[in-house]
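First, the structure itself, so that you have it in front of you.
Here the complex is missing a single protein chain, while all its other protein chains stay put.
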């Protein structure tokens, strides 16, 4: 079948990303929005848009019932869930199936098989795939936890089976810490995910986070589209992602890729998905978990493979067999993505919602920006702080780093704090240039003293002082004419003339 | 050597393009500008900027002497000429050589050997390369012209040897037309290019324009980077370019590529250059001319090869041997470029300089924009009307077309007329979809009746009417508060509240 | 506020009313429409009409007579007739017979003037040459007549629509 209309059950850049793919296919789009998102880009660029409810996600973007009702009312053939919100909610996928609206993602069954971390670990065993040592079922008692920890050896990780995004995770270095951690982790998991199931796994020393993108159609074909390295993390949240990994060669890629495909096939997985691994310095890889949806970082895979994952997701959901074979997948060049967040790296990474009063965006060769905001938009405090994804592509990793730094130089986000400066710091770090990264890399960098301030030449300081003075001058000028803070065309003309005469000497 | 500072002897998008590459390499940039370009983007984004003179190109961007003086004064190691202006001026290249400032392009000698169309035709013969039948020297008399035309058979093309950009070119269908054309073409050529040398070549029937990108280092290595098809032309000016050509297969590509490399090597060519061919329907190709510089349309080659031509130009000029071999050049996917011009397709393509009052630019997956303008910029009447290049990349030609159309939907340029609508018309044309294009394709399309107006649904018309009314309403509101045409924050807030209450029912 | 608007070949009556809660009601040609409006920034609106979403962008033309909005990618020129509107203007109608004013078809520079005042010209005869962006354009006489006045000089920059000469 060919979809005529797709409802996008999401917001921000990913909703716009999917809308663009739909428009390219001639598929009409239905946007949904909460009260604080009425003026959001994903509403502006949709063909139809319907209100969900108040700002809180639980009253809007998590309301599967309302979303399905809108899908039916508007005549949508399919729902794309994006990432986050309902994207890994098997009950919602099932409700869509029942309602005859195609859920663009895996079946509820495959999602259940791989969504729970403990069940995914069982599936990994069934697929004969290496995983971190530890339990494959929820721990029933502290005693069991002790035994498992003893057997695999400390330090261990205590994790929520239903967890995600780094929540409900604890490192336990020695037996004495287990008791307190076990109870608090269980209650935290219960609160956050509605399930108190926790399990233990061995902590791998300084692992890299390397994940394999898989894509499976509904006819039994499954491919891997290379890997992404996402080792640059803060509090288990990815900050920078790249493809390919600097340490993964063709042979290791094939081994990891084939293992990921085996797992997907064992679970009857369809559509796009990601199999996450930890990779140690000896090129041993350990299954970590599966993400049964499109990932935030999918663009880096698109840039190095030349493919479009959202188009492929829709192809698969429309029931088409994959037109590609494994040998058609070629990686070329290097891509790096920065997750641009409304948070303040200089103030404990506190969230910084609010009005974007100034937005200058980078462009030109090798730069892709998947952006969900615009100048004048007020970033609501109710959701994830991601504003945009800035991605650079270049022939080599070194050039991709240089290109991202160039793009960051062009980028200005004013009015709210954001983490552009953090990216500069990482991308200029020697360890990062040498690809000496692991999941604790960023914490070490941040704890290694505050950022070396880019040296500010007297000339730049003078320019700043003059710029500020000129600005105040224009503010005063417009204040005295009563025209508000925006200079009138006449004033702007006066400025221009002033400039042309090359006065000020 | 490694350059520390490069002067960019150009303006507009190409100056910015080169600045970005320099910044990625840590090379400082020197911009030059005429009086009407003081507020141009290429000045804003440079490290240093110096005034050349009044608006007229002859008093600014064509003043090689002034430019070289600025290069020396500012300590630039090299000059990048971009395209147009001084880029194919062998005397300027020679003056740079003499002054010890590296000209980023071929040597003056190679430029002379290939820059004149007649000398290039001689070089093509020397390289054993097919070319259009006709003369290889300037015609000395009408009598000689008659003899040549008789021999090769009408229709013939009369061309200026020093010509470019479609100027001084005439189609002669029968002997009677030769006399008048010969004289006027000579005087036109003299006026436009300072040389009255003209020559004749056989007109190929409905040819496609296919060109080969070559790249040669200073150590005798020369590569071809695939072809571009630029058959969509108006008055011999390229409008849309793509790579690869839909009709060039690997075998033909190799034959054309190797012929182009042979020509470049025969002439001792270095740096990036383009060898243009006409291709007939039987896959015969005929050498047309050489462009001894970076082309406007180089981005489509970059997108399908994954390379960066400006970086490679700088590498070559720095004396580095090419790190690539021919077998490393792989084409993947399809790229299409639109040249966005300030001209009015609905009014005889008249130029439309003036202030850009509104600019909404497209983005997202597969879209690259090399743009030289911004909202508020006044496009001067003194130069080429190109505002921007919009380029789409996708796995297939069909998807690239769909993606460009999607990007065009997002694109708004207000205040001046531009040719965005023309691209929509071409990209939606069945002939273009089937790649049934040749150099007269666009003329046929434009003469084939006016554009079929996209059907305007009553709903869209209603939205337009309401939009206009709301706009007038906000104008009146701000007029009555004396705040000019921009609504005050308070008014905007009032609007937002109005929207949130979902009033207007 | 009630206004008349000529747009897309239709003349429409639109009433915009501020409701008690500060919101708006729209009645188009007598029919009340459910419309949800959000201004993203000056001149850019998101309209929802019966669930359909429209991006409406004001072109912000400098010339008052030349107002236009984009709905998505489509440009709609319009003309207001509301006497209260700042932008409402009557276009001067050129009379069919009588003197005709030659106007610049594009902004540019006058490079050559091909006639002098008092010359007899026939319809289609070139009067002067404008240049912009490396393109020259001959401005032609619209009718047989006499060059009554030349309003520009060689080298002069002119705006689109500016008067160049009068042919009687």
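Each chain carries a letter (A, B and C) given by its place in the written order, and its residues are counted from 1.
Simple rule for what comes next: a residue touches a chain if its C-beta (ideal position, glycine included) is under 8 Å from a C-beta of that chain, and two chains touch if they have at least 3 such contacts.
The structure displayed is predicted, hence computed values, not measured ones.
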- Displayed partners of the chain not shown (whole complex): A, B
- Omitted-chain contact residue, chosen from A:1, A:180, A:323 or A:460: A:460
- Out of A:46, A:352, A:388 or A:439, point to the residue that touches the absent chain in the complete complex. A:352
- Task: Looking beyond the chains shown, say which of A:149, A:185, A:278 or A:342 touches the absent one.
- Result: A:342
- Message: Under the stated touch rule, tell me which residues of chain A contact the chain that is not displayed.
- Response: 342-344, 347-348, 350-355, 357-358, 360, 381-385, 408-412, 414-415, 420, 424, 454, 456, 459-476, 479, 485-487, 492, 494-505
- Sites on chain B contacted by the missing partner chain, in the whole complex: 31, 38-39, 43-50, 74, 374-377
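In the analysis below, only the chains that are shown with their structure count from here on.
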- Most remote chain relative to chain C, going by C-alpha centroids? A
- Note on the structure: One chain pair leads in contact pairs, namely B-C
- Note on the structure: dist(centroid_CA(chain A), centroid_CA(chain C)) in Å evaluates to 47
- Taking each chain's centre as the mean of its CA atoms, how far is chain B from chain C in angstrom? 31
- Return the distance between the CA-based centres of chain A and chain B, expressed in whole Å. 37
- Query: Residue numbers in chain A touching 2 or more other chains?
  - Reply: 38-39, 45
- Which residues does chain C have that touch at least 2 chains other than itself? 36, 38-39, 41, 46, 52
